[in-house]
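Just passing along the structure, written as C-alpha cells.
Removed: one protein chain of the complex. Kept in place: all other protein chains.
Showing subunit A:
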Amino acid sequence: MEANERRRLATEEASRWWIKMDTRSADTLSAEDQRQFTEWLRESPLHVSAMLHVAHVHDALGRFKGWSEVATDGADENDNVVTLRDQSPREESAPRRRSAWLPAALAAGLCTFVVGGAWMWLGRGEVIVTDRAERREVMLSDGSVVRLEPESMVRASMSDDVRNITLVRGRALFHVSKDPNRPFIVAANNTAVRAIGTAFGVEHKKDEIIVTVAEGEVAVRPVAPKIPILPMTQQDESPSAAQPASAGVVSKSVSEVRLTAGKQVIVQSSGSAEPVREVDAERALAWSEGRLVFDGVPLRDVAEEFNRYNHVQLRIEGEDLGQRLVRGVFQASDPETLIAFIGAGAHVSVTYPDRQNIVVAAAP
C-alpha cells in the first residue's frame, strides 16, 4: 500500500474515532470502544499522528471566526445523493479490522528499508542496524515494534510458528504484538527471552545480557551457544557478534526464569543468571526514552555512553577526572547537560576544538 493510502486510511479512522468521542455528545465510549481505541492507537505511530492532526483540524475550526460568511447553499439538493450513499453496507464507526493493517505495517517496514538503507534482507531474516548517534524504530511484519538504540543490530526472522529475533549487539526495546500461536523469541548471546504479548528491553552490557520487563511477562532461559541453526550470512559483523545463540535452539528442558513487569535479570557470559530483582522499570528502561541513568559510573564510561548517542563527541582528559563517579539522569541527546553537571562538581575546563568535539579536562 502506498504511503499516501495508509495515511488516508489512518485519517479516516482517526476522524471516525474523533467524532465518536465528541465531547458535546451525551454518549460516552463504551468500555469495548475504549479498548478498541487503545488498541488502534498502539498499533502504529501513523494512527497517533492522524489523531493529533484531526485534533488540530477540530481546534482550527473551533477558532474560525468567519462562519457567518460560509455559504451553505445547495445543502438540501445534495441530500439525495448522500442518503443514497448512506445505504451502502458500511459498518458504522467500527474500527477497521486488523487484517487491513498488517500489509500497511509491512509496507512501513519496506519504506524504512528504502529510506534508511540500514534495513536489509539478508538470507532469511531482516537485519536492522543503527549507527552511532542513530536511533531507529521499526515495525516488524507481525506488528511488533523494535526500538533500536545507537550502535545496535537486530536480526528478525518470521515463520508461521515462531518469531525469531536476535539482538546481535547493543540494546533494544521490544513491544510485542499478541500472537499466542507464534511465540516471540529474542536471543542475545547465550540468553533467550520468550514473550507472547508484552514490552521489554534487552541489552548487551559488557559480557552480560540484561532483560527488563515493562509490561506483561517473559520467560528467560539460557541457550546452548555455538549451535546456531540459522546460517550466519553476514560478513560485516563485529567480532563480539560472532555466533550469537540462535533463538531456534531453545530447548524446553533448560530451566527458565519467569519475569513479570518491573522485574529484571542479568545473565552472565557463563550462562548463569543472577537472581531476579525488582527494579523501577521506567528507570531501568530510561534509555528507551532517550534518557541515560547512571548510578555511580566512572565519568569515562559515561562519556562513552553519551558518544554512542551523539555526533558531537565528548572527550574526558585526565585520569582522575575520568575515574570520578557519576550519579544522575541525563538527556542522551544533550551532552551539555552532562557538562554542566561535571562543571558543578569539579573544577574543569571545557573546550570546543571543532563542531564535532568537546573536550573536558581537569582545570589546571
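Rule of thumb we're sticking to: contacts are C-beta pairs under 8 Å (C-beta built on N, C-alpha and C of every residue); 3 or more make two chains touch, one makes a residue touch a chain; residues count from 1.
In this text, contacts and distances are computed from a predicted model.
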(request) Choose one: "RNA polymerase sigma-70 factor (ECF subfamily)", "ABC transporter", "tRNA-splicing ligase RtcB" or "NADH-quinone oxidoreductase subunit H". The correct choice is the protein name in UniProt for the chain not shown. (result) "RNA polymerase sigma-70 factor (ECF subfamily)"
(message) From the list A:A261, A:V276 or A:V297, pick the residue that touches the absent chain.
(response) A:A261
(message) With the missing chain put back, one of A:E5, A:D207, A:E274 or A:E289 would touch it. Which one?
(response) A:E289
(message) List every residue of subunit A that touches the chain not included in the displayed model.
(response) 8, 11-12, 14-16, 18-26, 28-31, 34-35, 37-38, 41-42, 44-75, 77-79, 82-83, 86, 92-93, 137, 145, 147, 175, 199, 214-215, 261, 282, 285, 288-289, 331, 333-334, 336
